[in-house]
Every structure is written in C-alpha cells, then in structure tokens.
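In this view, the complex is presented without one of its protein chains, the others remaining in place.
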Amino acid sequence: MPTKPDLTLDRPGDGAADGVVDTVVELDDLSVHYQLAGGALARLFGLGARTVKAVDGVTLGLRRGEVLGVVGESGSGKTTLGRALLGLAPATAGSITYRPREGRPRIVSELRGAALRRLRTDLQMVFQDPSAALNPSMTIADAVGDPLRIHGVAKAPERRRLVAEALERVGLTPADRFLGKYPSDLSGGQKQRVVIARAIILDPEVLIADEPISMLDMSVRAKILELMLGLKDDLGLSYVYITHDLASAKFFCDRIAIMYLGRVVEIGPTAEIFAHPRHPYTQALLAAIPEPDPDRAVARDLPRGEIPDAAAPPLGCSFHPRCPQATPTCGWESRDLRALLEEHWTRVHPDQYAAERAVIGDLGGLDAPVTSVELGTGGAQKVRSILDRARAENAEEPLWQGVEAVEDAGSGVRVRFHPGVDPALRRAGGVDVACVLYPEDAGE
Amino acid sequence: MLKLARRLWGTKGLARWILLIGIIITALFVVLAIFAPWIAPYGFAQNRAGGVRLPKLAHPSGYFPFGTNDQFYDIYSRVVWGSRTALEVIVLSVVFSIVVGVPLGLLSGYAGRVTDKVLVFVMDALYAFPSLLLAIVMAFLLNQKVGNGVVAAALSLTVVYVPQYFRVVRNTTVSVREATFVEAARALGAGPFVIMRRYLFGNVVQSVPVIGTLNAADALGTLASLGFLGLGIQPTEASEWGYDLNRALDDAQAGTWWPALFPGLAIVLLITALTLVGEGLNESLNPALVRRRVKPATFDREDVPVLAGDEVEVPDLSEGNRP
Partner (left out) sequence: MSALQHPASDAVVTARDLRVWYAGPKGPVRAVDGVTFEVRKGEILGLVGESGCGKSTLGRGLLGLLPEGAARDGSLVVGGRDVLSMSAKEARRLRGGELGMIFQEPLTRLNPLMRVSDHFAETLKVHEPRLPRKEIERRSLEALRVVGIPPTRFRAYPHEFSGGMRQRIMIALTLVVRPAFVVADEPTTALDVLVEAQIIRNLHTLRAEFDTAMLLITHNLGIVAEACDRVAVMYAGRIVEIGDAREVFRNPQHSYTRELLRSTISLETDGLHYIDGAPPDLVAPPPGCRFHPRCPDAMVVCAQRTPADKVLAGGSRVACWAAEERAGVSGLGPHESAPLEREEIGVADEA
C-alpha cells in the first residue's frame, strides 16, 4: 500500500532545511544544459551554438521511503532529470546530494570516474523499454549478476545464489527456469522484472524508475506496479517515478512534481494536486486525460499549441503562449504575435489571407524573443485594421492584455508588450506552484 | 554452432549454392595444404630426385602431372605446396588484422572525441592507399627486420586490411554505444573496459566473419601480386603461386603453357572460392537479407479447395531476426 504522508506534517518542495524531514536525495537549483552544435553553415561562420536547457533550476527533495512522481510530457526534462540523479547526465549548475542511511552525504554532481561508479550500488535505475535495457547477448543469469561482478561483491557460487534470490524476489519463480534464458525468450513483463531484479541486487536505497510500465500491456502494468510497491516496503526503498501518465502517478506516488520545459511548475501531495490543481498546465493535463468513462465530457478549453523548443524558450513564464489564464505580465513577446497571426490566417478565407499577407509581409522578423517589435510593410492604418480584425475574432485572447502599446512606425506599426515575470515556486495551499495567479506571501 | 549450421542450411536458393560451392572448393585447398607433405610427390624446392636433376620444362605426363618449370621444379608439387603457403599467409594476415583492427575500432568508437578523430584519420589514410602499393612498401620495410618468409608476407598484408575491420567495428560501435542497454550498464557502475568487453563486443562483431572471408580472397590476390613482382616470398622459403607465374611469363610466349596455367588456375580458383564463401555467408547471416523457406498461408476448409502454392521467399521474422 502506498504510504501517504499526513498533510499537516507535509512540507513539499523544500530540502532538508529543518531536521524533521528525512531527505535521501536533495536537488539544489539543478540545471542541465546541453550545447547544440549549430548547423554546418553556422559553424562555418562561427555563429554561436544554441543551448538546450533540459533542466533549468530544479530544487526538490526525495524523502526516505516515499514515491515522488515527476510528471511531464516529452520535452519537459523529466528524463534528463532522472539521468542526472544517477550521474548519467552532467550537471551544468546546482548540486545533487545523496544522504545514505549510514555514512557521509555525497555530492553526486561532483563525483567522477570510480567514485561515481561506486555510487551506483546505492542509486539504481529501471528503464522504460525492457527489451532495450537488457544486453541481447547476455543470459538472464549474467545480466542480473553483472552488478555483483562489476563491484566485486561476491564470487561465482555466491553470485549464483544472490541472482536466484533476486529473481525470486521479483516473482520470477522458479529461478532456475529463467537463469539460462536470453532476453528474447521472455515476454515484456518478464523482462521488466529482470531489469528490476538487476536494479535491486546490490541493495540500493533509491530507485529511479523512468516510465517503467508505459511499454507494457495494460493487463501487466498493474502487476509490475504492485511488485514495485511490495519491494519498496520490503527493502526500504525510495522511488522517483518518472512518467507522462498522470493516472498511474496518482495511484503510485505520495508526492507529485509537474515539470514543464525544464522547470517544476507545481509540486505537492498527490491528493491535493488532483483535488485542487492550481497551475493552469496541471489543470490542462488533468482535463485532457482520456478516461475510459464515456460519461465524462471532453474538455473543450484545452491549451493550444505544443511544448516549445527548449533551445529557445518563451520569455517570462514558459507556459504563457498556451495558457488560457495568462495575465498581462506573463512574458508576451513577438513570437506570440506570430503565432496569433498564423492562427488568424487559418480561420480566414484564402483571398483575405493573401491580402493581409501582402500588408504584413514576411513573418520572419517576429522570430526573435523581444518585447518590442516592428510589424508590417503595407502602411500603419492597414496593419492596425488587421490587428483589430484578429482581436475581434477572439476578444478573450490573453495576448491583447499583454500589449502595452501599438505605435505607428515606418511603413507599419511597433507593438510593445509589457515586460514579463518568470515566476518562482511559491506556497499556495498545500502545494508549491510557479504561477503569478498565486501571489507570493499569500499564505495558506 | 548448431544454430549457425541450421541457419546456413536454411538459406534459400542461389545463396545456398554459392555458399556450398565456395566451401567445397576451399575445403579442397585446405586439404591440399594440410596434407601437402603426403600429396605432393616432391618438395617445393626440390630440383633433384635420386641424385638426378629433374627435367626442365617437361610436358605434363604421368611422372609430372603438371609438368616442370624452368627451375627444374615439379609444378604439381609447387601448386600443392603453394596451397599451404597461401592459406598460411591468408589465415595469419586475417588473424593479425582482426586482432589489431577490431579492438582499435571498439576503442575508437567508444572513446569518441580526439582518440576517435585521430584513429579514424590514420585508418582512412591507410585505406586510401592502393592496397598493392601499401603492401609493397611494407614488404620492403619488413625485409630488413623479418626477412621475407610467410610471416613477413602476412604482416605486410595485415597493414593493408586493418582499416576495414577498424571501420566496420567502429561504426557499429558508435551506433550500439547509444543503445539503452549500454546506458543501463553504465547505470550499473560498469567502467569503460567492462562495457567494451561484455556489452559492446558481442554486439558489434557480426560483420567480421563476412569481412574476413572477403578479405582473405583479396589478400590472396595481393600476395600473388607481390610474388609476381618478386617482392613476396622467395622460392627457397616456400612455394608461392605468384612467383611461379612470373617465372612462367617468358616461357608462355615460347609456347610452354603449363608453367603458367596451373599456378594461375590455382590462384583464380581459390580467390573465387573464398569470395563465394564470403558472399554466401553474407546472404545467410545478414538478418536483413535472410530468406527462409516458408509455405504461404492457406485456408484449410472442406468446402474450399486448399490453395497450394510454390514455396515463397519470405523475410525471416522469427525472434532472433526481427529488425
């Protein structure tokens, strides 16, 4: 049974600041940035490489014995976060600290080489694709026993015993049947059990599970989740459960952190997150989940667009271009204007599109992330009327609140937006949320 | 092994015949090579028998099935002993090339960055050299140190073929390196050498047998060329077909065909046989090309006649072969 902490004792989001909470892994402003080499031409001309901020300043703590869910869509950075926890992805800034039950705390982000490899006896990973996670040319016995070999923990006969024990623990009984098999002889669920056996054989304290059930059939998912819950209680493990599936996270996790474009936008106890989702993104995720319940009406007010490019994130709050509840100071910029115009043009007649396009000209000038941009080449009056038409189509579009002024400029207009605010996590009710809708210091 | 044999047998059609013919002919030469002392009536440098000089340029006859050449050697014996030389050199050079090329490829592919760039540069440069020229240069250089016997010839050839193995293994390593199970191995705490040995090696060497056989064919050609140019193995060290061909050139113009025909035929046959084996192996082992004999699906029903069909070539979708 999952252990749901008492709400009154709960202090989600913070590290082990006060001694009450027993944190086993602590992330402090962790960032993982990747350099994208530019295209061949860019390199030729010495243009700068772009930086992908896969994880951008994440602070949270994994408590001992809990299941912390990290939920996000693709591009949210959750997978990179999981890799960074294990030292498989290098931390560009910030730190990851591991506090074992016995012994000194170790700073994972600073470990290298052999010291980092030794850490792997305490922190382990379960992967998404069980077929890909097992070496096709190794038998099950070899695969599960390899951690023992690598760390020199036991000799051959002892290894065999430990491997059999691990297999039995994950439900692969009788173990003899599976020892000599190859991964291709097993089914998906069985392979995932092998991966779990391999992960627990060194008796770790923390298990990072990256979408462990998403590639398995429906009828087996529950079994594997049940196995993982049982192991957690039996072996005293703490889990980080990375997924895009909110439904399984709701069942499995004690606390949930919602990630968007490298940041944590909301974090709190599972029950509270689902009962009262605060961040508009969380609300959207919950509303969009297809439920096998035909009586449930499909939400109509879903955010538009898709998760943006992590190499060129939106100004201000990264979610603002898609947010139905955005405010004037959420970071409106020229790229939002481009998106708005393009959307407008999907709704008008082709002739009108052609006419308007002639007035506006090339939209390429709107691609820079700036709050003040020139628009149009056909005359200020005409450009303004186009903007008015677009506004009339949808008066509630939040972008218009973000426009500070529209001035005549050259053969077009200059549109200026209010400068945006990038909200940090703040307390709101029982959760922490990164949204200006919940003002800081508002208290409970 | 059994699994392999079964797979080879399951190959359909032309590929099977190719493989079979190649294997049979190669086996023939292997037998000649191994049992040379018993098969060949004379030694490879023997120009006397019972105190009497052997005849010069004698026609093929009962005593000398392939005749004799202008050095008083029995051509039949030279051909038989030549098999031994050829196979020794080929096997040695292929083994050396693999022993050098595969680990380097694995290392280069896994290490990446500077190591990779440097090694690739070196190997590409070697590969760009015309193979014969490279072999000649190596033969010259090695002449001082190792003489000019079988080992020297094998070493000269090694340098020529190392880049091939290097390339193939390196490229495969670069792609397998990104596989999840390698990341999983890292997550387990495996160091680079463990990963290379236990996780990468078995999964990147699939092409090596095929390259090895095709390589062997090419190596023989290069060896013969070296011998033809007089830079290979000297006749007193061992019998070498290329060298014999060279000696036979002048005689051929005079109308004596047998000193040229038989060594030449031997070269052509063995090269062809090795190539057939290589191509056949490729067809059998390459999962993308494997074809299995399977009957097309038919619907047995009492009221509907069974649709019999000819056997059809069907991609092998069984467990081990799924792409």
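A and B label the chains in the order they appear, each numbered from 1.
Methods note: a residue touches a chain if its C-beta (ideal position, glycine included) is under 8 Å from a C-beta of that chain, and two chains touch if they have at least 3 such contacts.
Since the structure is predicted, the reported quantities are computational estimates derived from the model, not experimental observations.
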| item | value |
| --- | --- |
| Of A:65, A:171, A:378 or A:429, the one touching the omitted chain in the full complex | A:171 |
| Residue among A:34, A:182 or A:274 touching the omitted chain | A:274 |
| Candidates A:111, A:271, A:312 or A:363 - the one touching the absent chain | A:363 |
| Missing-partner contacts on subunit A, residue numbers | 73-74, 171-173, 177-178, 187-190, 193, 216-223, 225-226, 244-248, 250-251, 274, 284-286, 288-296, 298-299, 302-304, 306-307, 342-343, 345-347, 350, 353, 357, 363 |
| On subunit B, residues whose C-beta touches the chain left out of the figure | 292, 294-299, 307, 312-318 |
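Please note the rule applied: only the chains that are shown with their structure count from here on.
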| item | value |
| --- | --- |
| Gap in Å, rounded to a whole number, between the CA centres of subunit B and subunit A | 53 |
| Footprint of subunit B on subunit A - complex, ascending | 86, 88, 114, 117-121, 124-125, 127, 129, 132-138, 146-147, 150-151, 184-185, 195, 198 |
| Footprint of subunit A on subunit B - complex, ascending | 179-181, 183-191, 194, 198-199, 202-203, 319-320 |
